[in-house]
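Omission of a single protein chain aside, the complex is shown with its protein chains in their original locations.
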Amino acid sequence: MNQKEFLHFFVKNKKVVFAICVYIVLITLAIIGPYISPYKDPLEFVGPGYQPPCKEYWLGTNTFGQDIFTQLVYGLRSSLLVGLSGGTLATVLGLFIGFVAGYKGGWFDEILMMFTNILLVIPTLALLIIIAAYLPYRGIFIESLIIGFTGWPWIARAVRSQTLSLKTREFVDLARITARGPIKIIFGEIMPNMMSYVFMVFIIEFGVAIHSATGLDFIGLGPTRGISLGIMLQQATLWNAIQLGMWWWIITPGAIITLMVATLYVMNAGLDEVFNPKLREM
Amino acid sequence: MSLLKFENITKEFPLGFFGKEKLKAVDNVSFEIERFKIVSLIGESGSGKTTIGKLILKLINPTSGKIFFEGTDITQIKGNKLRKYYKRVQGVFQDPYSSFNPIYKVDRILNMVFEEFFPEVQGLERHHKIEEVIASVGMNPKSILGKYPHQLSGGQLQRILIARALLLNINLLIADEIISMLDASTRVDILNLLGKLKEKGMSVIFITHDLSLGYYISDQTFIMYKGNIVEMGDTEKVFHYPLHPYTKMLLDSIPEIDRKWNLSKRYIPELVTSSDSMCKYFDRCPLKNEKCKKERPQFVEVEKNHKVLCLNVKI
Partner (left out) sequence: MIKVSEIVLSVKDLKIYYSTLYGYVKAVDGVSFEVKRGEILGIAGESGCGKSTLGNGLILLKPPMKYIGGEAILDGKNVMTLSQKELKKIRYEKISIIPQFAMDAMNPTKKIKHIINDILNEHGENFERKKDIIKERLEIVNLERKVLDMYPIELSGGMKQRMVMVISSLMNPDVLIADEITSALDVSSQRSVIQMLHEMREREVIGSLIFITHDLSVLYQIADKVLILYAGKVAENSPVEEIIKNPLHPYTKMLLSSLPKIGVRYVQIKLKGIPGYPPGLLNIKEGCRFRFRCPYRFEKCEQDPPLIDVDGRKVSCWLFERGDKS
């Protein structure tokens, strides 16, 4: 499918357009939010606590008197960053291992797959918890790293199976008898044929990274300083926001996280239709 | 000295759960190919002909035996020696649309040859050579270059693949079922192209299941059955005086437009299991006797340039 056709289906697809719009809004909010908010520090105690949304505090304040809106926009930044970096790291690792295992085959494949399967069997969250609990200091960077290093196994398996099937195509044989080396073949012949797949994999992993980060933050294993959506959720729960009727404190981060992750899945469903002609209505 | 020589080549593939059973795709095959000859390698599916093509192109390695090219043992070569080999031996495959990476323009496979073998040739000189070689396979470069594979027909794509092989000054071309996916009206033109190439000094191994095509273009014919060459020799001799029962059966099964089959008789093909200690064609063979159950057949040279693998053939 060439560029023109791809763009046509891309912009016509309602799911894709919806997802892109949502993310444009979220990203804009994350970028300019801190500038338009009247308060500059999310952790600053700016006023009385327990305030519902009003003119001074757009999304109200929490128990301690911190401004929820400010926390939201800074927390959004951190969640998006973790999602992006953790997701990218996991995708790159998964791609690398998947390509090598799929293309080389033989012993390489056996060993890598054994390793991958072991990691797949270990519950990711448990692994994350154990690693995070042992770290003396946790920041967003470390969090992205550990999410990235634990999120790649399913990607490696998926990439490997695609590579295995593409490896048998005749254009790969042709490249081999043109004395092309394996690296050039993987990046020149195989990966370009999988770009749609790689893209969709990345989007899923982005969502998984946000989700894992929120999970870690929620149980208190997030960044030791700073704010994120998961930390907001944690605090709201710990401090009984629901029982106290402070709906603005708990719904805000929860709704945004749900929106972020769910939109990514909608995007992928839409992309599936764009790339797969059989799913399209004509 | 022959151009290509196979000496007792066997290729096994592991089957089953732990790879305990083995499928002998190519079973102790030996032959020689001379220069400036077109040889047809004819067989049905499972005969091993494609495997032989891949062995020659070194896409897979033999389980045992040796391959010689112009006297040099190429059985285990790698790296630079392999690169030099590819300058003399090339291949064209069955499915033209699968041979091109669909996301790139067709020029790319020609450029790849320069990148790997003649990196010093750049710019205008490279462009000239590409145009020259496209024209030599009967096409107008302006209507071919710059296009994507799905914009061209199968016949055009196959010609580009042949042109690619011509960029190198090869001695041997392996053509693996290159016309089975083409329309009938274009097949003959591609075959004629192969004939022209032979006149210019290239040998061709033409792998096919279609006997009439093999008869039309080749000087010599090898008939393969279940991993063995069962008959080999000059094309005229093999087709007009077939000796092996399998060759005869194949010739009989070709649909021809000057001879009708007798359709009122039941025609029952295969269902054979083979073993290493007897002739593989045993179950279907009208000439079989007790000896065939116990011994493997050897080659018998029936006349000059005509050999057959059978225990019962009379000279």
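As written, the chain order gives the labels A and B, with residue 1 at the start of each chain.
What we mean here is this: a contact is a pair of C-beta atoms (placed from the backbone, for glycine too) under 8 Å apart; a residue touches a chain by one contact, two chains touch by 3 or more.
Remember, it's a predicted structure, so these values are computed and weren't measured experimentally.
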| item | value |
| --- | --- |
| Of B:77, B:103, B:145 or B:188, the residue in touch with the unshown chain | B:188 |
| Chain not shown: contacting residue from B:22, B:88 or B:209 | B:209 |
| In chain B, positions touching the absent partner | 44-45, 153-156, 183-189, 191-192, 195, 209-213, 215-217, 235-236, 239, 249-251, 253-258, 260-261, 263-270 |
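Just so we're on the same page, only the chains that are shown with their structure count from here on.
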| item | value |
| --- | --- |
| Centre distance in Å when chain A and chain B are each reduced to the mean of their C-alpha atoms | 51 |
| Residue numbers on chain B that touch chain A, as the complex places them | 57-59, 82-83, 86, 90-91, 93-95, 98-104, 109, 112-113, 116-117, 148, 161 |
| Chain A - residues contacting chain B, complex | 2, 169-171, 173-180, 189, 192-193 |
